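The excerpt is restricted to a subset of chains, each kept in its original location.
The chains carry the letters A, B and C, assigned in the order they are written, with residues numbered from 1 in each.
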Amino acid sequence: MPNTTQAPLFSATAIAKNFGGVQALRGVDFDVVAGEIHALLGQNGAGKSTLVKILNGVHPAGSYTGTIQLDGRPFSFASPADARSNGVGYVPQEIEVLEQLSVAENVFAGRTGLGAGMLVHQRKLEQRAGAIFADLGIDINPRAYVASLTSAQRHLVMIARAIVTKPRVLMLDEPTASLSGTEVDALFAVLRRLKAQGVAMIYITHRLPEVLAICDRATVLRDGQVAVRIARENFNAETFIFSMSGQRLQRLFPEHAAPVGAPTVLEVRHLTVAGHSGAVHGARDINLCVAAGEIVGLAGLLGSGRSEILHGIYGRVAAEGEVRVTGQTVSIKSPRDARAAGIALLTEDRKRDGLLFNLPVGANITIGNLAPLSRHGMVRGGLERSSILTAMRALNVKASSPQAAVTHQSGGNQQKLLFARALMRAPKVLLLDEPTKGVDAATRHEIYRLLVELAEKGVGLLIVASELEELIGLCDRCLVVADGRIVDEFGRSEGGEDRVLRSVTAAQAERHAAAAQVSA
Amino acid sequence: MNSAAEVSAPPRDARSFRRRLIGLIAVGEVGVLAAMALLIAFFWLLEPAFLSERNIRAILNVVSFVGIIAIGQTILLVAGEFDLSVGSVAGLSAVVAAKLMTAAALPVSVGILGGIGVGALIGLLNGLIVVRLGIPAFIQTLGMLFIGQGLIQVVTGGYPVYPLPEAINTIGGTDLAFGLGWSFAFFIVAAIAADFVLRRTVLGRNMYATGGNKEVAHLVGINTSAYKINAFITVGALSAIAGMFVMADLGSGGTSIGSGWELTVIAGVVVGGVSLFGGAGTVAGGVVGILMLKVVQSGLVVIGVNSNWQQIAVGVIMVMAVGLDIVRRRYFIAGA
Amino acid sequence: LARAADIHLLWVQAMKDHPVHRLMQAGFLNKCKELGYTCEVVGDPSATNWDIPATLPLAEAALARTKYDAIGVYGPDPAIYSYISKLAKEGFPIVTWHVLPPEGTVNGLKAATGENIAEAGTNAAIAIGDKLGGKGTVALTQGASNDTENAMSDAFRKTIAAKYPGIKVLETQMEGFEPSAAEAKAVAILQGNPDVTAAFGTTGNSIQTWSGAARKAGRDVVVVGMDYIRQNLDLVKSGAAYGIVAQPLYEESAKVAELLGDLAQGKTVPYSNPLPAKVITAADLAPYYKMLDSAGQ
């Protein structure tokens, strides 16, 4: 247990930041001591990311007011390079990787050569990157190109990238948002070791159990101000939620029971999905069905092919097999067909395949949904605007106006925009890939309620979520995916997180045995 | 209470005027319009003849040619691609139309349709190859620039097609009003129509989505390939029309019609705020950008700048106009 | 008009910065200075791109500002004819140069001066034909395809065919205006055609192109090209090239100034003012060096 009364290693005083009119931070004091993991909590748009971006030089000195101290001496970072060379490491919230370079090069990006002077030793880079991944308990080939990784794997690459700089202060902005249990555990093991080495860490998350698991102190931001600082002794999920939102939550997951005997809205038979860029990923011989009003979850480890199944159904990647919607066989060759059949998809990586940064918030919601908002091909401005405002209100999107730029929205708000887009067409089947990624606890609750409401209206939901608790709490039925196949299925109250892990492990053991037989 | 709802009803307070002013400055085309207004005032102060009817007419006339192409290029840039073959397509379409009317002795209308057909066909080809085969537009349309130039020589044997049927000279010589003819009329109508389509229709919105992020557009059900291919066809057909208007204006199917236009057109629309990276810009902006470049070129002659310095000045002003626009965005829109 | 300085003359020329065009402009402006006229040059500022639509508004801009008394319009492309006629209709006396369109073919054109292009091609053919002794193969290049160069090539071909049946002329190739690329192309022609013993180029750079290519390919080639700029004279003098078609660029341009001045003062001038365009070889260089010296070049 670090001594939080000792002199802080890294501190910020009276930080205020204004984005042309939007006051993101209003005089925040914050500090972290060596060997401490300090949670930074708050609702979407509270200013968490903005604060760590300031502490890391992404928002350079001069663009904010207030002071930063490192080792008790005032510092101001002109750029991330500055912060980095002073021992500050940073894992950003959004995926920021170099897609055209290899994993190893990504991990060591921006560092000087290993060994003789300015020369790069690919081999050595690969070995060292491999060692770090082994440490993190994950299996990513250092020679693979990042373009071929799943978003969770990309996130792990970013974490490795921050760790190799051997920082004294490490800031992690929602590092686990797309990770599942096993990876989170491995990450925590690493963080604990760093902690023992005296690294000071700032940890942003919306997953409150994680705070209970590894944080020593928590600071809650609300509307750009520190709402409360909580010592470990007083940690309690309810307190966190109350101090973040001013509301008390009764139950995290709303009551829901799948209607008995409801007609099937989505039926998938023998679906085989080609992986992105050839053979690396994929899913084979998938059979599943979702009844009207049913919430079905796809559980599995990272890279298991859950997203790929959704993409196959939605026509985003080539797939063979049969898809039926409300009993009708539909031929889905592209997302267009899927939408026509009443299927909507919420994608996983909002930056890469979710948002249109060239269009404002409002147009991002209505894109693809303009038909009912137009007459003779002309968009009816008034109607569009009112339906945007309705959608924004329904999901509590915190943008200043429908004309606001998407780039300026906080991560959680961006997620809500995409939600609004997917819901606008009243789909029969909703495919959701990590629907609450980066969404704060209160809103998450709202989203759960919303999903249950949709289910009650007869929509069939198929959800991929890495947070098993969420999946198990929400879903009527869970399918376990391992290595591109469905290996297990269980209903509400038939199992929990351990059941998923057990079936995954069993599937892997089986595969290894089979592989051993082939090579023998 | 939701913050989005707050803004939907802007506060009617004292700052309202300031807000409205900033709102005006934030409009995309204002940057280049301001730059142009400044330049016009400058030229006019130094030499009032700059705003003489004759000069205005000459500028508007030449703008109508490249302007027609700029409309297409803007649409294509919004859809996230661009076309270097426009000049070459303009030239080829003109000589093909001319040959159809003269050597093949077909009616003028057939010749014109043939010319437009050639342009649209090349646009289709460019589009198919870029979209379906994944060849970068730069390479495909640069290749097409060469191919078009070669075909111009093949079609004409290197000799301008001259004389042309009287009907063509009549089209070129018609004075509809203020000494401006059909090319200007077409240009204005096409510009207004295209601006409207991009701004107000579903088609236009989908075009912006396609250019902004193709993958996202695809996922929301937009047939991005169709949008891109159609944008290529549009720019091809408009280039053809521009080429034929030049031919009618000059009364000769010259082999060098359109040569060198590829960069001028792109430069003009980019000066007018159209993004090279897709998904941003308006037809109004693109057209004003082209107009500004032509105003500069003409103004420098009118005020009697030494001819060697004219090109230098054009280069500098082009960069400065874009710079002004960037400053405007940075300080007014961010600050709004 | 009272004083010569009150006579305003305008010179309109597309591809204004091409070196040969610059030489013409110098001939015109120097003559203007000599005669005391006030003269101006306008045109699309490019050294490689022939763009008439871009040139016209610049001419109009000058016309909007100044009341010109007569205008010279560079004429080697029928695309400019309609503009000539338009200006003539407004009452401007118009002169063109470098080509001699038959009288009456261009409405309103008052006078034309320049070498007889066909004759230049013929002269070049005779120079090469005689030098080769009536046998061999000749490569032929143009800068680009345009009326002037086409006419010259055609006359060259026709003359060779008529007078020297033993000489073969290769298909015309375009060398373009960028010197290093032009030379590479000429080398390729020599490689592809081992029998080439002479070359004729109808563009200003072709003497350099061909003598350079002959040196690189290690071949003996009888090179004839255009324009008596100093480098070309030197190449003939050194033996690297055989002859120059001494296009009267400077003279024709000076003549334009004279014709325009006369027209501005209401005098009548003859419509056609052809100038000789003979082929000069090593023996005839002296007067040309002198001319360049006196022009300060």
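Simple rule for what comes next: a contact is a pair of C-beta atoms (placed from the backbone, for glycine too) under 8 Å apart; a residue touches a chain by one contact, two chains touch by 3 or more.
None of the values given here were measured: they were computed from a predicted structure.
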item: Copies per chain type across the entire complex; value: A x1, B x2, C x1
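As a working rule, only the chains that are shown with their structure count from here on.
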item: Contact graph of the chains (line, ring, star, complete, other); value: line
item: Closest chain to the centre of mass proxy, which here is the mean CA position; value: B
item: Of all other chains, the one whose Cα centre sits farthest from chain A; value: C
item: Computed distance of Cα centres, chain C from chain B, in Å; value: 35
item: Chain A-chain C separation of Cα centroids, rounded to whole Å; value: 71
item: Where chain A and chain B are represented by their mean Cα positions, the distance between them in whole Å; value: 42
item: Where chain C touches two or more other chains, by residue; value: none
item: For chain A, residues that touch 2 or more chains besides their own; value: none
item: Residues of chain C that touch chain B when the two form their complex; value: 16, 41-43, 45-46, 49-54, 56-58, 60-66, 77-83, 144-147, 150
item: Interfacial residue positions of chain A with respect to chain B in the complex; value: 19-21, 314, 316, 334-336, 338-340, 345, 347, 352-359, 363, 366-371, 374, 377-379, 381, 385, 389, 392-393, 396-402, 421
item: Sites on chain B touched by chain A in the complex; value: 2-5, 7-8, 200-203, 205-206, 208-209, 211-213, 215-223, 275, 278-280, 334-336
